[in-house]
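Shown here: the complex without one of its protein chains, the others still in place.
We call the chains A, B and C, going by the order they appear; numbering starts again at 1 in every chain.
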Amino acid sequence: MKNSFVELNARERVNALLDTENGRELVGPFDQMIAPNLVAQGIVPESDDGIVVSLGTIGHKKVVVIAMEGSFQGGGIGEVSGAKIIAALSHALEENQNGHEIFPIIVLDTGGVRLQEANYGLLSISEIGNLIVALKKYVPVIGVVPGRVGSFGGMSITSALMSYLITTKKARVGLNGPEVIEQEAGVREFDSSDKDLIWNTIGARQRVQAQIIDELVTDSVESIKSAVLAAMLERKDSHRSENADFYLSLLDSLDLSKPMTIESYNQALIEHQAQSVDLPVITEQATPATTSVGYDWFQALTGLKNPNSTVSTVYYGDSKRFNEDVVVTAIVPDPKNPMYRVRDGEVGLVEGFRMAQILNHIYEADQNKAVKRPIVVVIDVPSQAYGYNEELIGIHVALANSAAAYAKLRQAGHPIIGVIVGNAISGAFLAHGLQSSRLIALNSPAISVQAMSKESASRITKRSIAEIEAAAEQVPSIAYDIRNYNKLGALYRFLEKITDQSTSITNVNAVISAVNDAIEDVRRTNDTMLTARYTNEIAVKMGRVETNKVQAKMNEEWNA
Amino acid sequence: MEKPQRNWDTKRVQKAQRLAKISNLMTGKYVETNQIITVLEALIAPGDKVVLEGDNQKQASFLSQSLNLVNPKKVNHLHMIMSSISRPEHLDIFERKIASKIDFSYAGAQSVRVSQMIEDGKMKLGDIHTYLELYGRLFIDLIPNVVLVAADKADKAGNLYTGFNTEETPTIVEAAAFKDGIVIVQVNEVVDELPRIDIPAGWVDVVVPADKPYELEALFTRDPQNITELQILMAMMAIKGIYAEHGVQSLNHGIGFNTAAIELLLPTYGASLGLKGKIARNWVLNPHPTIIPAIESGWVESIHSFGGEVGMEKYIAARPDIFFVGQDGTMRSNRVLGQIAGQYAVDMFIGSTLQLDYDGNSSTVTRGRLSGFGGAPNMGHNPGGRRHSTPAWQSLRDQDNALGKGQKLVVQMVETYGANKKPIFVENLDALAVQKQAGLANAPVMIYSEDTTHIVTEEGIAYLYKATSKAQRQAAIAAIGGVTPLGMTSTKESLDQLRHAGIVKLPEDLGIKRSDAKRSLLAAQTIDDLVEWSDGLYEPPMKFRTWS
Amino acid sequence: MSTAFLFPGQGSQEVGMLRAVPTQYIERIKKITGYQLEDLPENYEDTVFIQLALLVKGLSALAAVQRNEIRPDLVAGHSLGAFCAAVACKAITFDDAVRIVYQRAVLMKAAYPTGYAMGVIVGLTRTEVAQVVQDTFDEMHPVYLSNENCPLQHTISGEITGLQKTLAAAKLRQARTAKLLKVPVPSHCRLMQATVAALTPFINQITFHPTICPYLKNTDGRMTQDTEVIRQDLLENIAQPVQWNQMMDVAKEMGMNLTLEFPPGNTLTKLIHAKFGERSIRTINIDQHGVDDATFLYQKWR
């Protein structure tokens, strides 16, 4: 009888994939790198923080296998667990850059960001995504979603960045968990108690139809291992995160003003031929096209007057207001958007793919230039879109396209400077902002930086809102305010004196000057990655202490 | 000597009179579905002994619902005899004062209300019987006036097909048909030709097509997904330390995850011990889906079943070498014969329980719940008059006694702490309090200490039959009693002595490595795996569906 | 499908819960009792406010649900919730429920204006809790075993210092949780016997009507449709333990497979999940979904 892979725990899964008993676990349980943030909140930690990293071979090819333990805290990514993945992938990247081929294999079983460490999860996931984009230049990054938890949240965005995804029919893959969609959008949008609906929408069998995963295999150690090996040997890559034109033309052909049936979507998908889609055109007009903090800052930073985009929620424009010519990007609300879950400035399907399209256009335009234009990202995104259509089509793929495009530009030498002028939440932030080389933030109490609304976090973690707020007093990463966010070391510059979100001359000048500094800093250090996030002074002292510990440990053990 | 004059056929006359009242409603033996209440009111008299068929699985639900709708002024003070009290209306007829007295065996699904109604005097308790006592007494002093039963199909003449779910229907019908009782049958379907005749028309008085097929519960399906490593460890110990040790050939498994684990380990762990063909060949067993891998890999020679199991029909039909299948190709179950076989004809009974006292008496009755018994008391005891020559039976023989005889193996398998993190071992069984509350003659013990030969916990096996005194017996239970208050009374010294004497064995004594107790050892880990083993013949009901 | 309407009792109240209650209900209460319900934090210390507020919260939701043509197959209310249940099965009218509850609360408060409360112990069996209560009993600071919410969740009622002592002792005997509840009176124990006597003539004046479905009794977990039995249950439940655990067992045995928990909170839904798991009974919580979405769910799953 076949030996189930799904049944195994993370460590067993890793060992099952590797050629017999040749694995060497790195930063394992005996290193006792536990999550202090969990202990501080009265939650039992695990000695490996839910991540198993092993070096070894598959089919005699060198691999690093990384697996999430789904039964520990839903496989959520916190600081330590995130840092283990980041450190492992960093080493894998270095090895490949040095001509030593090593394949990263990632076994996903995760709800995404670990809500008890929220912002650490978001930071880590963006850094993991960046490394995957970099690694794909050398080797395919293979993802396996065996099932139990499946792959959700920010880690689904990560999954869409991977070259090739293998699952069993026991897996589910989606951005927002059913309970969160229900909480945010109501039970009529998505009934989280309706198992048929859930599995028919985001279960792996449908996900193959929807081209969101690449291969469905039977649940056995043998079949998963041979699928992984084949993907490695054949260097399989579906280029899922470079697919904007395909999806934009597809979305154009669909009526998404109401829930689509699964059959009609599948049919549309089969029949669809990718077409190139025109870029959005932004023109000035007499009256503002919308009202939002992000829109105001887009105007202020580009100097455009009442700009109006042919894609009502997505803006970009050249600006001469900085020391160098830059391109400014923004996502804004459209209260009349036919995509009814994307009316308050959320990042939805169109927004993710459009941003990717725009960025790819810039990439191509600058491809042969010695100096790549900086991108200034205006960040005011209240959340990703929570909706049924969004999950059916695969909003995480849209967000991954945007994140991948930002990462690609940065890695090609475009300084990406994010300016947090409004909310920076969850998947929206991962898609639009967190791939920035440097982040700058205003000090307004109206700004929230988080992974999930308090109401949803309360439902998922089974804690009351009062309990969550009390815990935030102890643990800055789960706070919602920008002052606490600054403590994590994630900001290049915290504009403490700007305590409102207005585009007053003083405010705008301060931001422009901070952006100029940031661009110069990136240029000076030739920095194309995100390491500055955890190597700066605040991060080393208090914000990312565990990340640095894990890095040091991994450095010690990788070559041991 | 002057012989008094009397009529010898009063019951027959009375039956004829009753049936005459509905002659205008009858076409042959048939009455219309919508006439059933009138029919019941005419045929059942106040004070009648009525058997209402509620088995473990099959329920005469149309007739029970209809009985609940009769006029209590016409029909009342019924003395109900039911093997299983399973449905709300089984109690509603007492609330409505249609019935007043009950004799039953099992009330798992209605145990709280049964307990309340007996306490409140709404239900007068005859007795709680083991199955065989109840069936037996249908022919002694609980002879029914009317029986209300269910069949799958009837033909025009009134012959019945009960098929897979024959269970106790023929026995109930027989008790009435040959003693001038009235037999009323609900049928799912009327057909021209039956697949086979399970009950002849001559035993049947009234047939009524039901509005809906009778209620049928899948009671014996355990999803392998929920089997834990502890259960696997205990199953390994049982296979090696009991099945192999005693050479158990014929047996019954109680229902539960513990026994499901054993069934799923036979083709893997059992095979690795080279036990195939040597143990567990002949079974009396409900058709547990978890037995499929053992059947498919050639472990099982025969299975006789008490009842059917939803979803197993096609699989069983395709395995007539194993199951009891009629010429028509469908299984016939028989609870009475199964119970007899389980009591008299097997080497071993093994099952779980909810409470064990310090002497090893076991009960599934807990506070406020008068659940009665399933088959366990019949299977789980050693009939004193039995004489058997199988190796397993003989292995328990007292060698010092010239007239000594063997014994049936009666094994209880429990984790020391239950799911609610409370000890399984208790000083006093809840059954005692329930006895007091309900005014029962006997405390509702399921299996008596004197019959229990082995107890298996996650810590080891206690071979209780080897204990020479009550104190030693208790020490043996304590030695495998974990950290329950009883277990904490066991010292290292006591354990060592008991191990030395072979009265207690730990996994290491059996050569079992605890780390091997993994789910990957199960021949099937999911319901899907069972379907695959069965070549797609097993069709799990919706509630066991695995989402994918 | 068999649908049960479930109504929570004291302890479920949350500051701000009256905000969503239509003003006509608040005015009706005022008209009947003269009591002005004001949703101020300090009022949540007062059992009269709490009881009337919970009643109106539950009954206003009930009216909305009834407008959507959802009918119960059985009803059960926990303690004060029993009055909502009695309204839901039409045994008493809204106005009469308000009258009785107001009278009941005033009498309870008068009997124990301060210094008394209830506590909850999780993780011990009823026998174990009874033992703790017995071992720590002190005539001067009396504490009694009260409600059985599920097999491992029981409440105790009595004088505050006594409660604290008993709760501490329960902790030492391995209770998972042992804490005071937001209930400022010692309900459901013999300390309320005089209150029962005082309420008797009042409740006897109320007209009871034939019920539309069975009602589950607080005092002994039985189901009944007998209005006089319901009257006695509503009267005596203040002085007797609520047999919630048994009520839910009986409901399950009667075929309950869908529950609608009325606001505020989700305590009773959580108890159902703890007792029966999350699969066998479908639960709909009105506080979580609102009446409209709850109706949508009811229609979808019924």
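FYI, contacts are C-beta pairs under 8 Å (C-beta built on N, C-alpha and C of every residue); 3 or more make two chains touch, one makes a residue touch a chain.
To be clear about the criterion, contacts and distances are computed from a predicted model.
S.K.: Determine which name in "Sulfate/thiosulfate import ATP-binding protein CysA", "Sarcosine oxidase subunit gamma", "Malonate decarboxylase acyl carrier protein" or "Monovalent cation/H+ antiporter subunit D family protein" the UniProt entry assigns to the undisplayed chain of the complex.
M.R.: So the chain that does not appear here would be "Malonate decarboxylase acyl carrier protein", according to UniProt.
S.K.: Could you tell me which displayed chains border the chain that was left out of the figure?
M.R.: Result: the unshown chain touches A, B, C.
S.K.: Touch as defined at the start, partner being the missing chain; which of B:152, B:459 or B:528 qualifies?
M.R.: B:459
S.K.: Check each of C:30, C:176 or C:209 against the chain that is not shown and name the one that touches it.
M.R.: C:176
S.K.: Which of these, B:421, B:436 or B:543, touches the one chain of the complex that we don't see?
M.R.: With B:421, B:436 or B:543 as choices, the missing chain is touched by B:421.
S.K.: For subunit B, enumerate the residues touching the unshown chain of the complex.
M.R.: Residues in contact with the chain left out: 228-230, 233, 415-417, 419, 421, 457-459, 482-483, 487-488, 491-492, 495, 507, 513-515, 517.
S.K.: Could you list which residues of subunit A touch the chain missing from the display?
M.R.: Touching the chain left out of view, subunit A contributes residues 9-10, 28-30, 32, 39, 42-47, 69, 71-72.
S.K.: Against the chain that's been left off, what residues of subunit C make contact? List them.
M.R.: 123, 171, 174-177
The rule is short, and it goes like this: only the chains that are shown with their structure count from here on.
S.K.: In graph terms, with chains as vertices and touches as edges, which category applies: line, ring, star, complete, or other?
M.R.: Shape = complete; every chain linked to every other.
S.K.: From the C-alpha centre of subunit A to that of subunit C, how far is it in Å?
M.R.: The computed centroid separation for subunit A versus subunit C comes out at 46 Å.
S.K.: Using the touch definition from the top, which residues of subunit B touch two or more other chains?
M.R.: none
S.K.: Could you list the positions in subunit A whose residues touch two or more of the other chains?
M.R.: none
S.K.: Taking the complex as given, what residues does subunit A use to touch subunit C?
M.R.: Checking each residue of subunit A against subunit C gives 186-188, 191, 193-194.
S.K.: Please name which positions on subunit A make contact with subunit B in the complex.
M.R.: Residues of subunit A touching subunit B: 1, 3-4, 7-8, 169-170, 195, 198-199, 203-205.
S.K.: Where on subunit C does subunit A make contact in their complex?
M.R.: 282, 289, 293, 296-297, 300-301
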